[in-house]
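For this view, one protein chain was removed and the others were kept in their places.
Our next item is subunit A:
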Amino acid sequence: MFRYRIIYAKVGPARYISHLDLLRVFDRSARRAGLPVAYTQGFNPHPKMTFAAPLSVGTAGEAEYADMELARDIDPAVVKSALAGAMPQGLRLIEVDRTPEAAASLMALVERATYSARAELASPLRDEVLARAIDSFLARPQIIIERQGKAGAKKEYDIRPGIFAMSGCVNNDIIKIKAELKTGSSGNVRFEELLAAFLKESRLPLRGRLSLTRTGLLFRGAEQG
């Protein structure tokens, strides 16, 4: 088998494709592209594809990662151009590279993710006010949020250790908030959780909801953003 690492954007209508559906969408896209997708054995074979950290439905992704195995060795440039012409609206290929079959799984490699959120302001807000709000938020020793446990019971959880950076800016009536968060199987912090906790405290004059984007994924050993 031949493994390829795909970097892609998930924007526009594709933001609403759930993580579960994404596998099917990639499989069908690859089949339309005429690529020899490799499948698992058994009664219900499924394509050998893995995705890095799942993206919440509705959040855009500017540089998402997937690994896909093919049954034949095909030049990555060919894979890229074939696949690029076969994806539904909003899924855009950025890069396709070979990756060794023995390489660690994407899931295990992802360590952090960078995000940005954007919304309209209902009333003017000065940059300094926003910066102060963020500073005082980050100055807290603990930021406790509630999570729904598996049994439905609510559990308190401190997300402060998983927040590596957070900043904001205001441009006319648009506010942007950026953050770098822990991602992965332990200590994961969801951007929505962070924003909810921050907004609860700072009461920014937002008009409508924040629209969210994951701007990048950072892998173990990579530079911190």
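Basically, a contact is a pair of C-beta atoms (placed from the backbone, for glycine too) under 8 Å apart; a residue touches a chain by one contact, two chains touch by 3 or more; residues count from 1.
Just so we're on the same page, contacts and distances are computed from a predicted model.
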{"item": "UniProt protein name of the chain not shown, from \"Helix-turn-helix transcriptional regulator\", \"Radical SAM core domain-containing protein\", \"Xanthine dehydrogenase YagR molybdenum-binding subunit\" or \"Branched amino acid ABC transporter (Permease)\"", "value": "\"Radical SAM core domain-containing protein\""}
{"item": "Which residue of A:45, A:161 or A:205 touches the chain not shown here", "value": "A:45"}
{"item": "Selected from A:13, A:54 or A:161 as touching the chain missing from the view", "value": "A:13"}
{"item": "Contact footprint on subunit A, counting only the chain that is left out", "value": "12-18, 21, 24-25, 27-32, 37, 39, 43-45, 57-58, 86-90, 208-209, 211"}
